[in-house]
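Of the protein chains in this complex, one is absent; all others appear in place.
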Amino acid sequence: MTQLYQQPRINGSIQPNQEPVTDTDMSLNGTTKYHHETEVSGIADPAPANRLSSGVPDAVPETRLSARPTAGEYGNTPERRPFRLPGSGIVQGMMVTARNWFGSYFDRKRLVTVQYPEQQIRPPENSRSIPFLVYDGDDPDAGLRCVACHTCEKECPPQAISIVGERDENGKPARRPKVFDIDISVCMGCQICAEVCPFDAIKMDHYLDHSSLENFQSLILGKTRLSKSNAYFHTINSTDATAVDARLEADRKKKEAARQKRAAAK
Amino acid sequence: MQLEASHINSHATAPPGRLPPAVAIAIAGIVLTGAGALLNLKAPGILLPAAWEALQNPSEAPLLLKGGLLDYLEQGWISSPFFLELASIQITIATLLSLFGILFALTSLVERKVLARIQNRYGPNRVGPCGLFQPIADGIKMLIKEDIVPRGADKTVHLLAPVVMVVPALLVLAILPYGPGLTPVELSVGILFFFALGATTEVAVFMAGWGSNNKYSLLGAMRAIAQMISYELPLILTALAVVMMAGSLSPVAIVEAQGGYSMGFIPDWFALTPWGIAAFILFFIAALAEANRSPFDLPEGESELVAGHLTEYSGFKYATFFLAEYIGLFAICGLAVTLFLGGWHAPLPVLEFIPGYIWFFLKLFALVLAAIWIRGTVPRIRTDHLMYFAWKFMIPAGFVIILAAAAWHYSGAGWLGWIIATPIVLLPYLILARGLSNRYATSGRTYRFSEG
Amino acid sequence: MLTLETIRDRILEAVPDAGVEIISNPGPSGQDSLLVSSGHGLAIALFLRDDPELRFDYCSNVTGVDWLDKTVKEKVIVREDDEDVETQVERVVPGYLEVVYHLYSISKKHGPVVLRLRTADRNEGVELPSLTPVWKSAEFQEREVLDLYGIRFTGHPDPTRLLMWENFEGHPMRKDYCAPDDDEPGDPITARERKEEAS
Partner (left out) sequence: MIAIPDCSFNTTENRDPAAELLELSLGPQHPSTHGVFRMNAVLDGETVVRLQPVFGYLHRNHEKIAENVSYLASIPYTDRLDYLCSLTNNWAYALSVEKLTGLDVPERAEYIRIILAELTRLQNHTAFLGFLLGDMGAWGTALMYGFRQREKVLDLFESLTGSRMMSNYMRFGGCRCDFPEGWLEQARTVIDEYPEFLDEMEQLLVSNEILISRTQGVGAISPERAINAGLSGPILRATGVDYDIRKVDRYGIYDRFSFRIPIGDQGDTYDRMMMRLLEMRESLKILKAAIDEIPDGPIVNPKAKLRNLRPPEGEAYGRIESPKGELGFYLISDKQPQPYRFRVRPPSLINLTLLEEMSIGHKIADVMVILGSIDIVLGEVDR
């Protein structure tokens, strides 16, 4: 037995005596698997009367198909008018397009395209593309804030970062990265590395033009290509850069004070 | 932070001027042609006066120029009258082809620009000034593309389809009256010729669909056949009313019947009569369907059939189809101008100093713009609705229009005609529209809201 | 909304010899679940859907969980030479696959009730009744579970893989699934690439 609701509605009306299509009346040699009936013997759907109550709460009055729109409820819903000239809706739509057509010559709002690359919109400060390493001062090697603590490497979701820490002549870790590679074919620019970095050493760049003619090596950015000065960081995101500077300065002062205290204690 | 004009850094004031190779080629061509003409010393003596005369008398200009050219050929090159006749035909053909070729290029650009403007974009503006050389770039791109014929395709049919498509589209251009005395072939049964040849397009589309050996193509071709045959009937019916009124199947006679102004300023175009306006609207809708223009572009309905009968075409063959479709659109819009919009006649008596052929092309272009505008607005209609619309609305309405035209004629084509013919058109329209609206449109809905 | 205990009692009332057990959830979410014996899964699901007070007409989420075999170390007192000796014994708790259904009621606006069905083991006895006949929403999700966990649903109208291709071997979401290493010499993909490189 087929329940009424299981049949596909055709053109909006339920056709009561129409059996749904089943595998048997198709002359295909079973290439397309098809199932329409979901009945299993012994399981029947609850009575239609019961089902109709579901979902349509009593609190909302049943108004389908008969009620006229209540005024002011929703101004632009097309009313159930007895007759409207066919074509009037299309004409209305054509007025809209005409407004945009001619409006685009006068109104900046109707012509929002920017002529890239001659015109470029400055991305907002928070905007991000891929990470870069911040260094203080002028020397990218000496001023690098990164201490090769591997936090970002561990937290990077697609594992795009690989770090090898440098060791001094005694074989002790030198708190500096020897290798800091980001595979930008893997990096998804999620900024989790910048978020978890305890030293504010890695930040998100605005730079977007990564295209190159070379397929593989140019996709792995090394330490030299990733290092950018703090001044650059100020140009792309001065709010964050200033905050970071203040934070680092406070840290430095605290450490200085602690060192002096220790020296005084000695 | 927000997109403001002040935040847009203008690195350069305008796109940098680049001289595309196409420009260089064009300039070289002009220089070489000029030099070649000058080598024959007789040329300036004959051609320049003709050109001067043409400038002084712009409405006769095409004929004068052609006469001058023929004179030049007669004196310098050809003596046999047979070949002279042939040359005369060749000149006409070459003019028409280049004219419509330019119009095709221009329209393909204008279409993209207008669609872009409708959609709040710029459209092509990189190739040449204002993107004017975009059609050339497109053409070069099309020509150098690989021509792919699918394995299992009927190769002959696949190859012939674009040819069969483009030839009738070009042939029908011959009977259109572009201006007074500017009809390439003055056929007394021009309208009949137009529809007879126009019907050939269906064969071409079906050849493309069948020959491609692709399911999408086949479905597209099936749609095309059904659509074109259905819409040819209202097209012919509405044209029939005009033929009845003009009493002739000759396009020139039809245009001449629309000359003159009533009350001194209202042109006597058929589109400005109660039956004519209805016939014109029906004709234009059917013309859109015949030319496969949106919203009747079902044969290549890209949302379901990828590109319909064009799916398996690339390169030059595709370009040919493209050309044929545009030429077909021009031809049918040209016929609409001839039948309803007074052909070469100016809309106002004071504007008659402008040559007729300019009026013709202006009207033609206006219709093409309207088609583009419609394309920018409406979604595609569905197959069964399309057939329903043709057979249950357009064809009965076409018959009614014939009746109304007769009533208009016998009531003297004046105010009495308006009183009698208007209800004859309007009442059946309302009844038919009611049938349409009951079936499809205008059933507004109310929505309930739950406050939760 | 009834408590889970009452729901269990009502199920036992309606489907007398069904095995229903409440699995408590130690976490803060407090979403306890009902473990249902697979033999009565269909009947219980039908009851939950159709009972006028429960009316769980909306099956929101269907998913599989893979619980691996666990080795549990236990202290066992063994009588050895008339003496109680405490020794550590390793015992293997067999793993199983689980299907979890999250049920809501749209007409009563309550939920969720979490229904669990467990397979006998992870290898052969991975058959469970399909609840698609009760809730059609389970159709694709059960196919996904079948695909990714390898649970066979009896009574499913179309028991085929959903996401992986037809000839794919293995069930990727199982905890012990090892993805084929592309760099392995025997791997067909690598072999093909090498061949292409050589030619």
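General remarks:
By letter and in written order, the chains are A, B and C; residue numbering begins at 1 in each of them.
What we mean here is this: a contact is a pair of C-beta atoms (placed from the backbone, for glycine too) under 8 Å apart; a residue touches a chain by one contact, two chains touch by 3 or more.
Quick caveat: nothing in here was measured; it's all calculated off a predicted structure.
Put simply, the hidden chain is in touch with A, B, C once you look at the whole complex.
Among the residues B:S88, B:Q119, B:T200 or B:S411, only B:Q119 touches the chain that is left out of the figure.
Check A:N126, A:S185, A:T235 or A:Q260 against the missing chain and you find that the one touching it is A:N126. Within subunit B, the residues in touch with the undisplayed chain are 1-3, 115, 118-121, 215-216, 219, 222-223, 294-295, 297-298, 301-306, 375-385, 387-388, 391-392, 431-432, 434-435, 438-452.
Annotation for subunit A: contacts to the undisplayed chain at residues 5-6, 8-15, 18, 20-21, 25-28, 31-34, 36, 48, 51-52, 54-57, 60, 64-65, 74, 76-78, 84, 86-90, 92-93, 95-97, 100, 112, 123-128, 151, 155-157, 188-192, 195-196, 204, 239. Touching residues on subunit C toward the chain that is not drawn are 25-29, 31, 33, 57-61, 63, 65, 100, 102, 106, 109, 112, 114, 135-141, 148, 161-165, 172-173.
Throughout what follows, only the chains that are shown with their structure count from here on.
Of all chains shown, A has the CA centroid lying nearest to the centroid of every protein CA atom.
In whole angstrom, the spacing between the mean C-alpha positions of subunit B and subunit C is 65. Taking the mean of the C-alpha atoms as each chain's centre, subunit A and subunit C sit 32 Å apart.
Across the assembly, subunit A contributes no residue that touches 2 or more other chains. Within subunit C, contacts with two or more other chains are made by no residue at all. By the touch criterion given at the top, residues 1, 3, 5, 7-12, 14-16, 114, 117-122, 373-374, 376-378, 433-434, 436-437, 440-450 of subunit B touch subunit A in their complex.
Taken together, the subunit A residues at the contact with subunit B in this complex read 57, 59-61, 63-64, 67-70, 73-74, 77-81, 83-87, 89-90, 93-94, 96-98, 100-101, 104-105, 108, 110-115, 117-122, 124-125.
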